[in-house]
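So, chain A:
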Amino acid sequence: MLENLPVLSLIIWIPLLGSLVVLFLPGYNARAVRGAAIFFAVVPLLLALWLYASYEPIVGGQAFAEQGTWLSVPLNAEAFGLHANVASYRLAFDYRLGVDGISLPLVLLTGVVAAMASLASVHIRKRWKTYFTLFLLLQTGMYGVFLARDVTLFFIFFELTLVPMFFLIGIWGYFGREKAANRFLVYNGLGSAVMLLAFLILIATLGFSSAETSGGTELIFSGSYDTMLANLKDPNAAAHQNSAMFLSENLKWAAFVLLLVAFGIKLPMFPFHTWMLKVHTEAPPAVVMIHSGILLKMGAYGLIRFAAFLLPVQLHASSTVLAIIGVVNILYGAVLACVQKEFKLVLAYSSVSQMGIVLLGIASLNETGFEGAIYQAVSHGLISALLFLLVGSLHERTGTTRIDELGGLAQTVPFLSGILLTAGLASLGLPGLSGFVGEFLSFLGLFSSMKALTAVGVIGVLLAAVYVLRSVLAITNGPLPERFAGLKDARFVEALPMVVLTALIVLLGIYPSLLTDLMQHGFDGLLKELQTRVGG
Partner candidate 1 sequence: MATVFSQYAWLVPAFPLAAFAILTAFGRGWSRAGAWIATLASLASFALSLIIAIERIVSNAEDYVGGFDWLRAGAVNLTAGYEVTNLTALMLVVVTLVAFLVNLYSLGYMGEDERMTVFFSYVALFTSSMLGLVLADNLMILYVCWELVGVCSFLLIGFWYRKPEARAAAKKAFIVTRVGDLGLLIAILLLFWYMPDHALDFASLHNVFHTQSGIISTSITTLIALLIFVGAVGKSGQFPLHVWLPDAMEGPTPISALIHAATMVAAGVFLVVRTFDIFQASQAALDTVAIVGAFTALFAATIGLAQNDIKRVLAYSTVSQLGYMMLALGVGSTTAAMFHLFTHAFFKALLFLGAGSVIHAIHTQDIREMGGLGSRMKATAWTFGIGVLALSGIPPLSGFWSKDAILSAALEKSPWLFAVGVLTAFFTALYMARLFFLVFTGKARGDAATYARAKDAPWTMTIPLIVLAALAVVSGFVQTPMSGWLGSWLWSGEAKEHAEGVAIVASVAASLLGIYLGWLIYAKGTIRRDAVSSRLPWLVKLLERKYYIDELYELLFVRSLRGLGKALAVFDDVVVDGAVKLAGGAVAGLGRLNTRLQNGQVQTYGLVAVIATVVLVLAIAGRRFW
Partner candidate 2 sequence: MSMLASYLTLAAVLFCIGLYGVLTKRNAIIVLLSIELMLNAANLNLVAFSKYGVVPSLTGQVFSLFAMTLAAAEAAVGVAVLIALYRRRATVNVDEFDELRR
């Protein structure tokens, strides 16, 4: 039924359509606005699920790929000097979408978290219409990032997430919202600038292909990811084009470092993490769900998609450095999470720690580690979305999320406390819940090459137990302060996303093959490159 439709485009643009629809709804009718927003968030999720059901790892995602000409600019041939066999030059940016074993898990994650976050947006008390318009726009950007197969398109979608996010933090956040929004924009804007530079290097030096036209051979520069991959694999690519233009080693390193910084900021990688602390504490919970659940994963995705796949030699050469940064992330985040008094900050630092595991997975350079990194990204997305959902519900009831002010909530809100405990256990990597699998695979992957470093990183798992139990037990157990005696437990609309997320966390923990099977052949190309280029 859906085979003949451009499913990927639908997934990306339906939220945008929703955003327009919401714009034309009467603003005073909160129910209609919210209902429409939820509807337009759920439809892409259903499409993503259909994608999941019909995706076959062995075949890959070619069946779903979409391609169309979008921007084509003839270039002044004289600027390039005259080449013997090239008649004209052209700059082409195409509309290319694709999906594979790496992006599909993240698309699913986006669908789930976005749908749940829109349900969780009941806490939003003002300007629903603007809120949901931006919220749906943000979703378009996120889907686009994971589905784009052209660096220009990727960049545009990447930027598309920044703007709505800025307003979502700045308008609906807590006390220090403006500052947090500014910090967010400046940091990520910087990251985007650096990323753009890297992409320009890639387009100019790697993204060329030639076509025969009536006037002679035409050399086309494009941002197409597949072209880049093909050029990289083709040993004659450099010779067959103007060799000066192909990526020199220095340029490759420049591009790699730029990409590392750009996506490192998003991930966040130590020492670029301070911006996300502010966002975690000041943004509204539903927005942090998206932010911590999906936006951080764009960093991991970008690192794998561009830094790893396009520059495997550089990745190999810097794998030790990456692993060290990863371990620093894990331990630094974990130790700091152990001493925070604000629950949101505990979660923020724990995100730093958890994303360090993703770095370890990438640094491992083997399939186990890569799959572990993606698994960890998905799992952490679900878990942190759930945790911030709970933060929202707790804050709504108690007016605070400080650990030293809360306590004994298991007596009045047993459901919320139970879910909180489950989410906490998942985030400390309890087997049987999803957190463990990503962690285990990443460590396992890295262990084959860097044993001592992995062993140090594993200490992070212990510290995770310390900070999770310390904060969760302080909130749920112990004596109940007088003023929280009459709290009401979760309403249905709050409980629904919690139950869904918890169920997914348990499901992925019990039967991880649900996700790992998808990724089976996703890394084949990269692994082959690594093998041929660096001999293992």
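Regarding candidate selection, all candidates are chains of the complex that A comes from, given by their letters.
Everything that follows uses one rule, which is that a contact is a pair of C-beta atoms (placed from the backbone, for glycine too) under 8 Å apart; a residue touches a chain by one contact, two chains touch by 3 or more; residues count from 1.
These numbers were taken from a predicted model, which means no experiment stands behind them.
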Complex member in contact with chain A (any copy), out of 1 or 2: 1
Residue ranges of chain A in contact with candidate 1 within the complex: 186-187, 270-271, 273-275, 332, 335-336, 338-340, 366-372, 375, 408, 410-411, 425, 430-432, 436-437, 440-441, 443-445, 447-448, 451, 454-455, 458-459, 461-463, 465-466, 469-470, 473, 476-480, 511-513, 516-517, 519-520
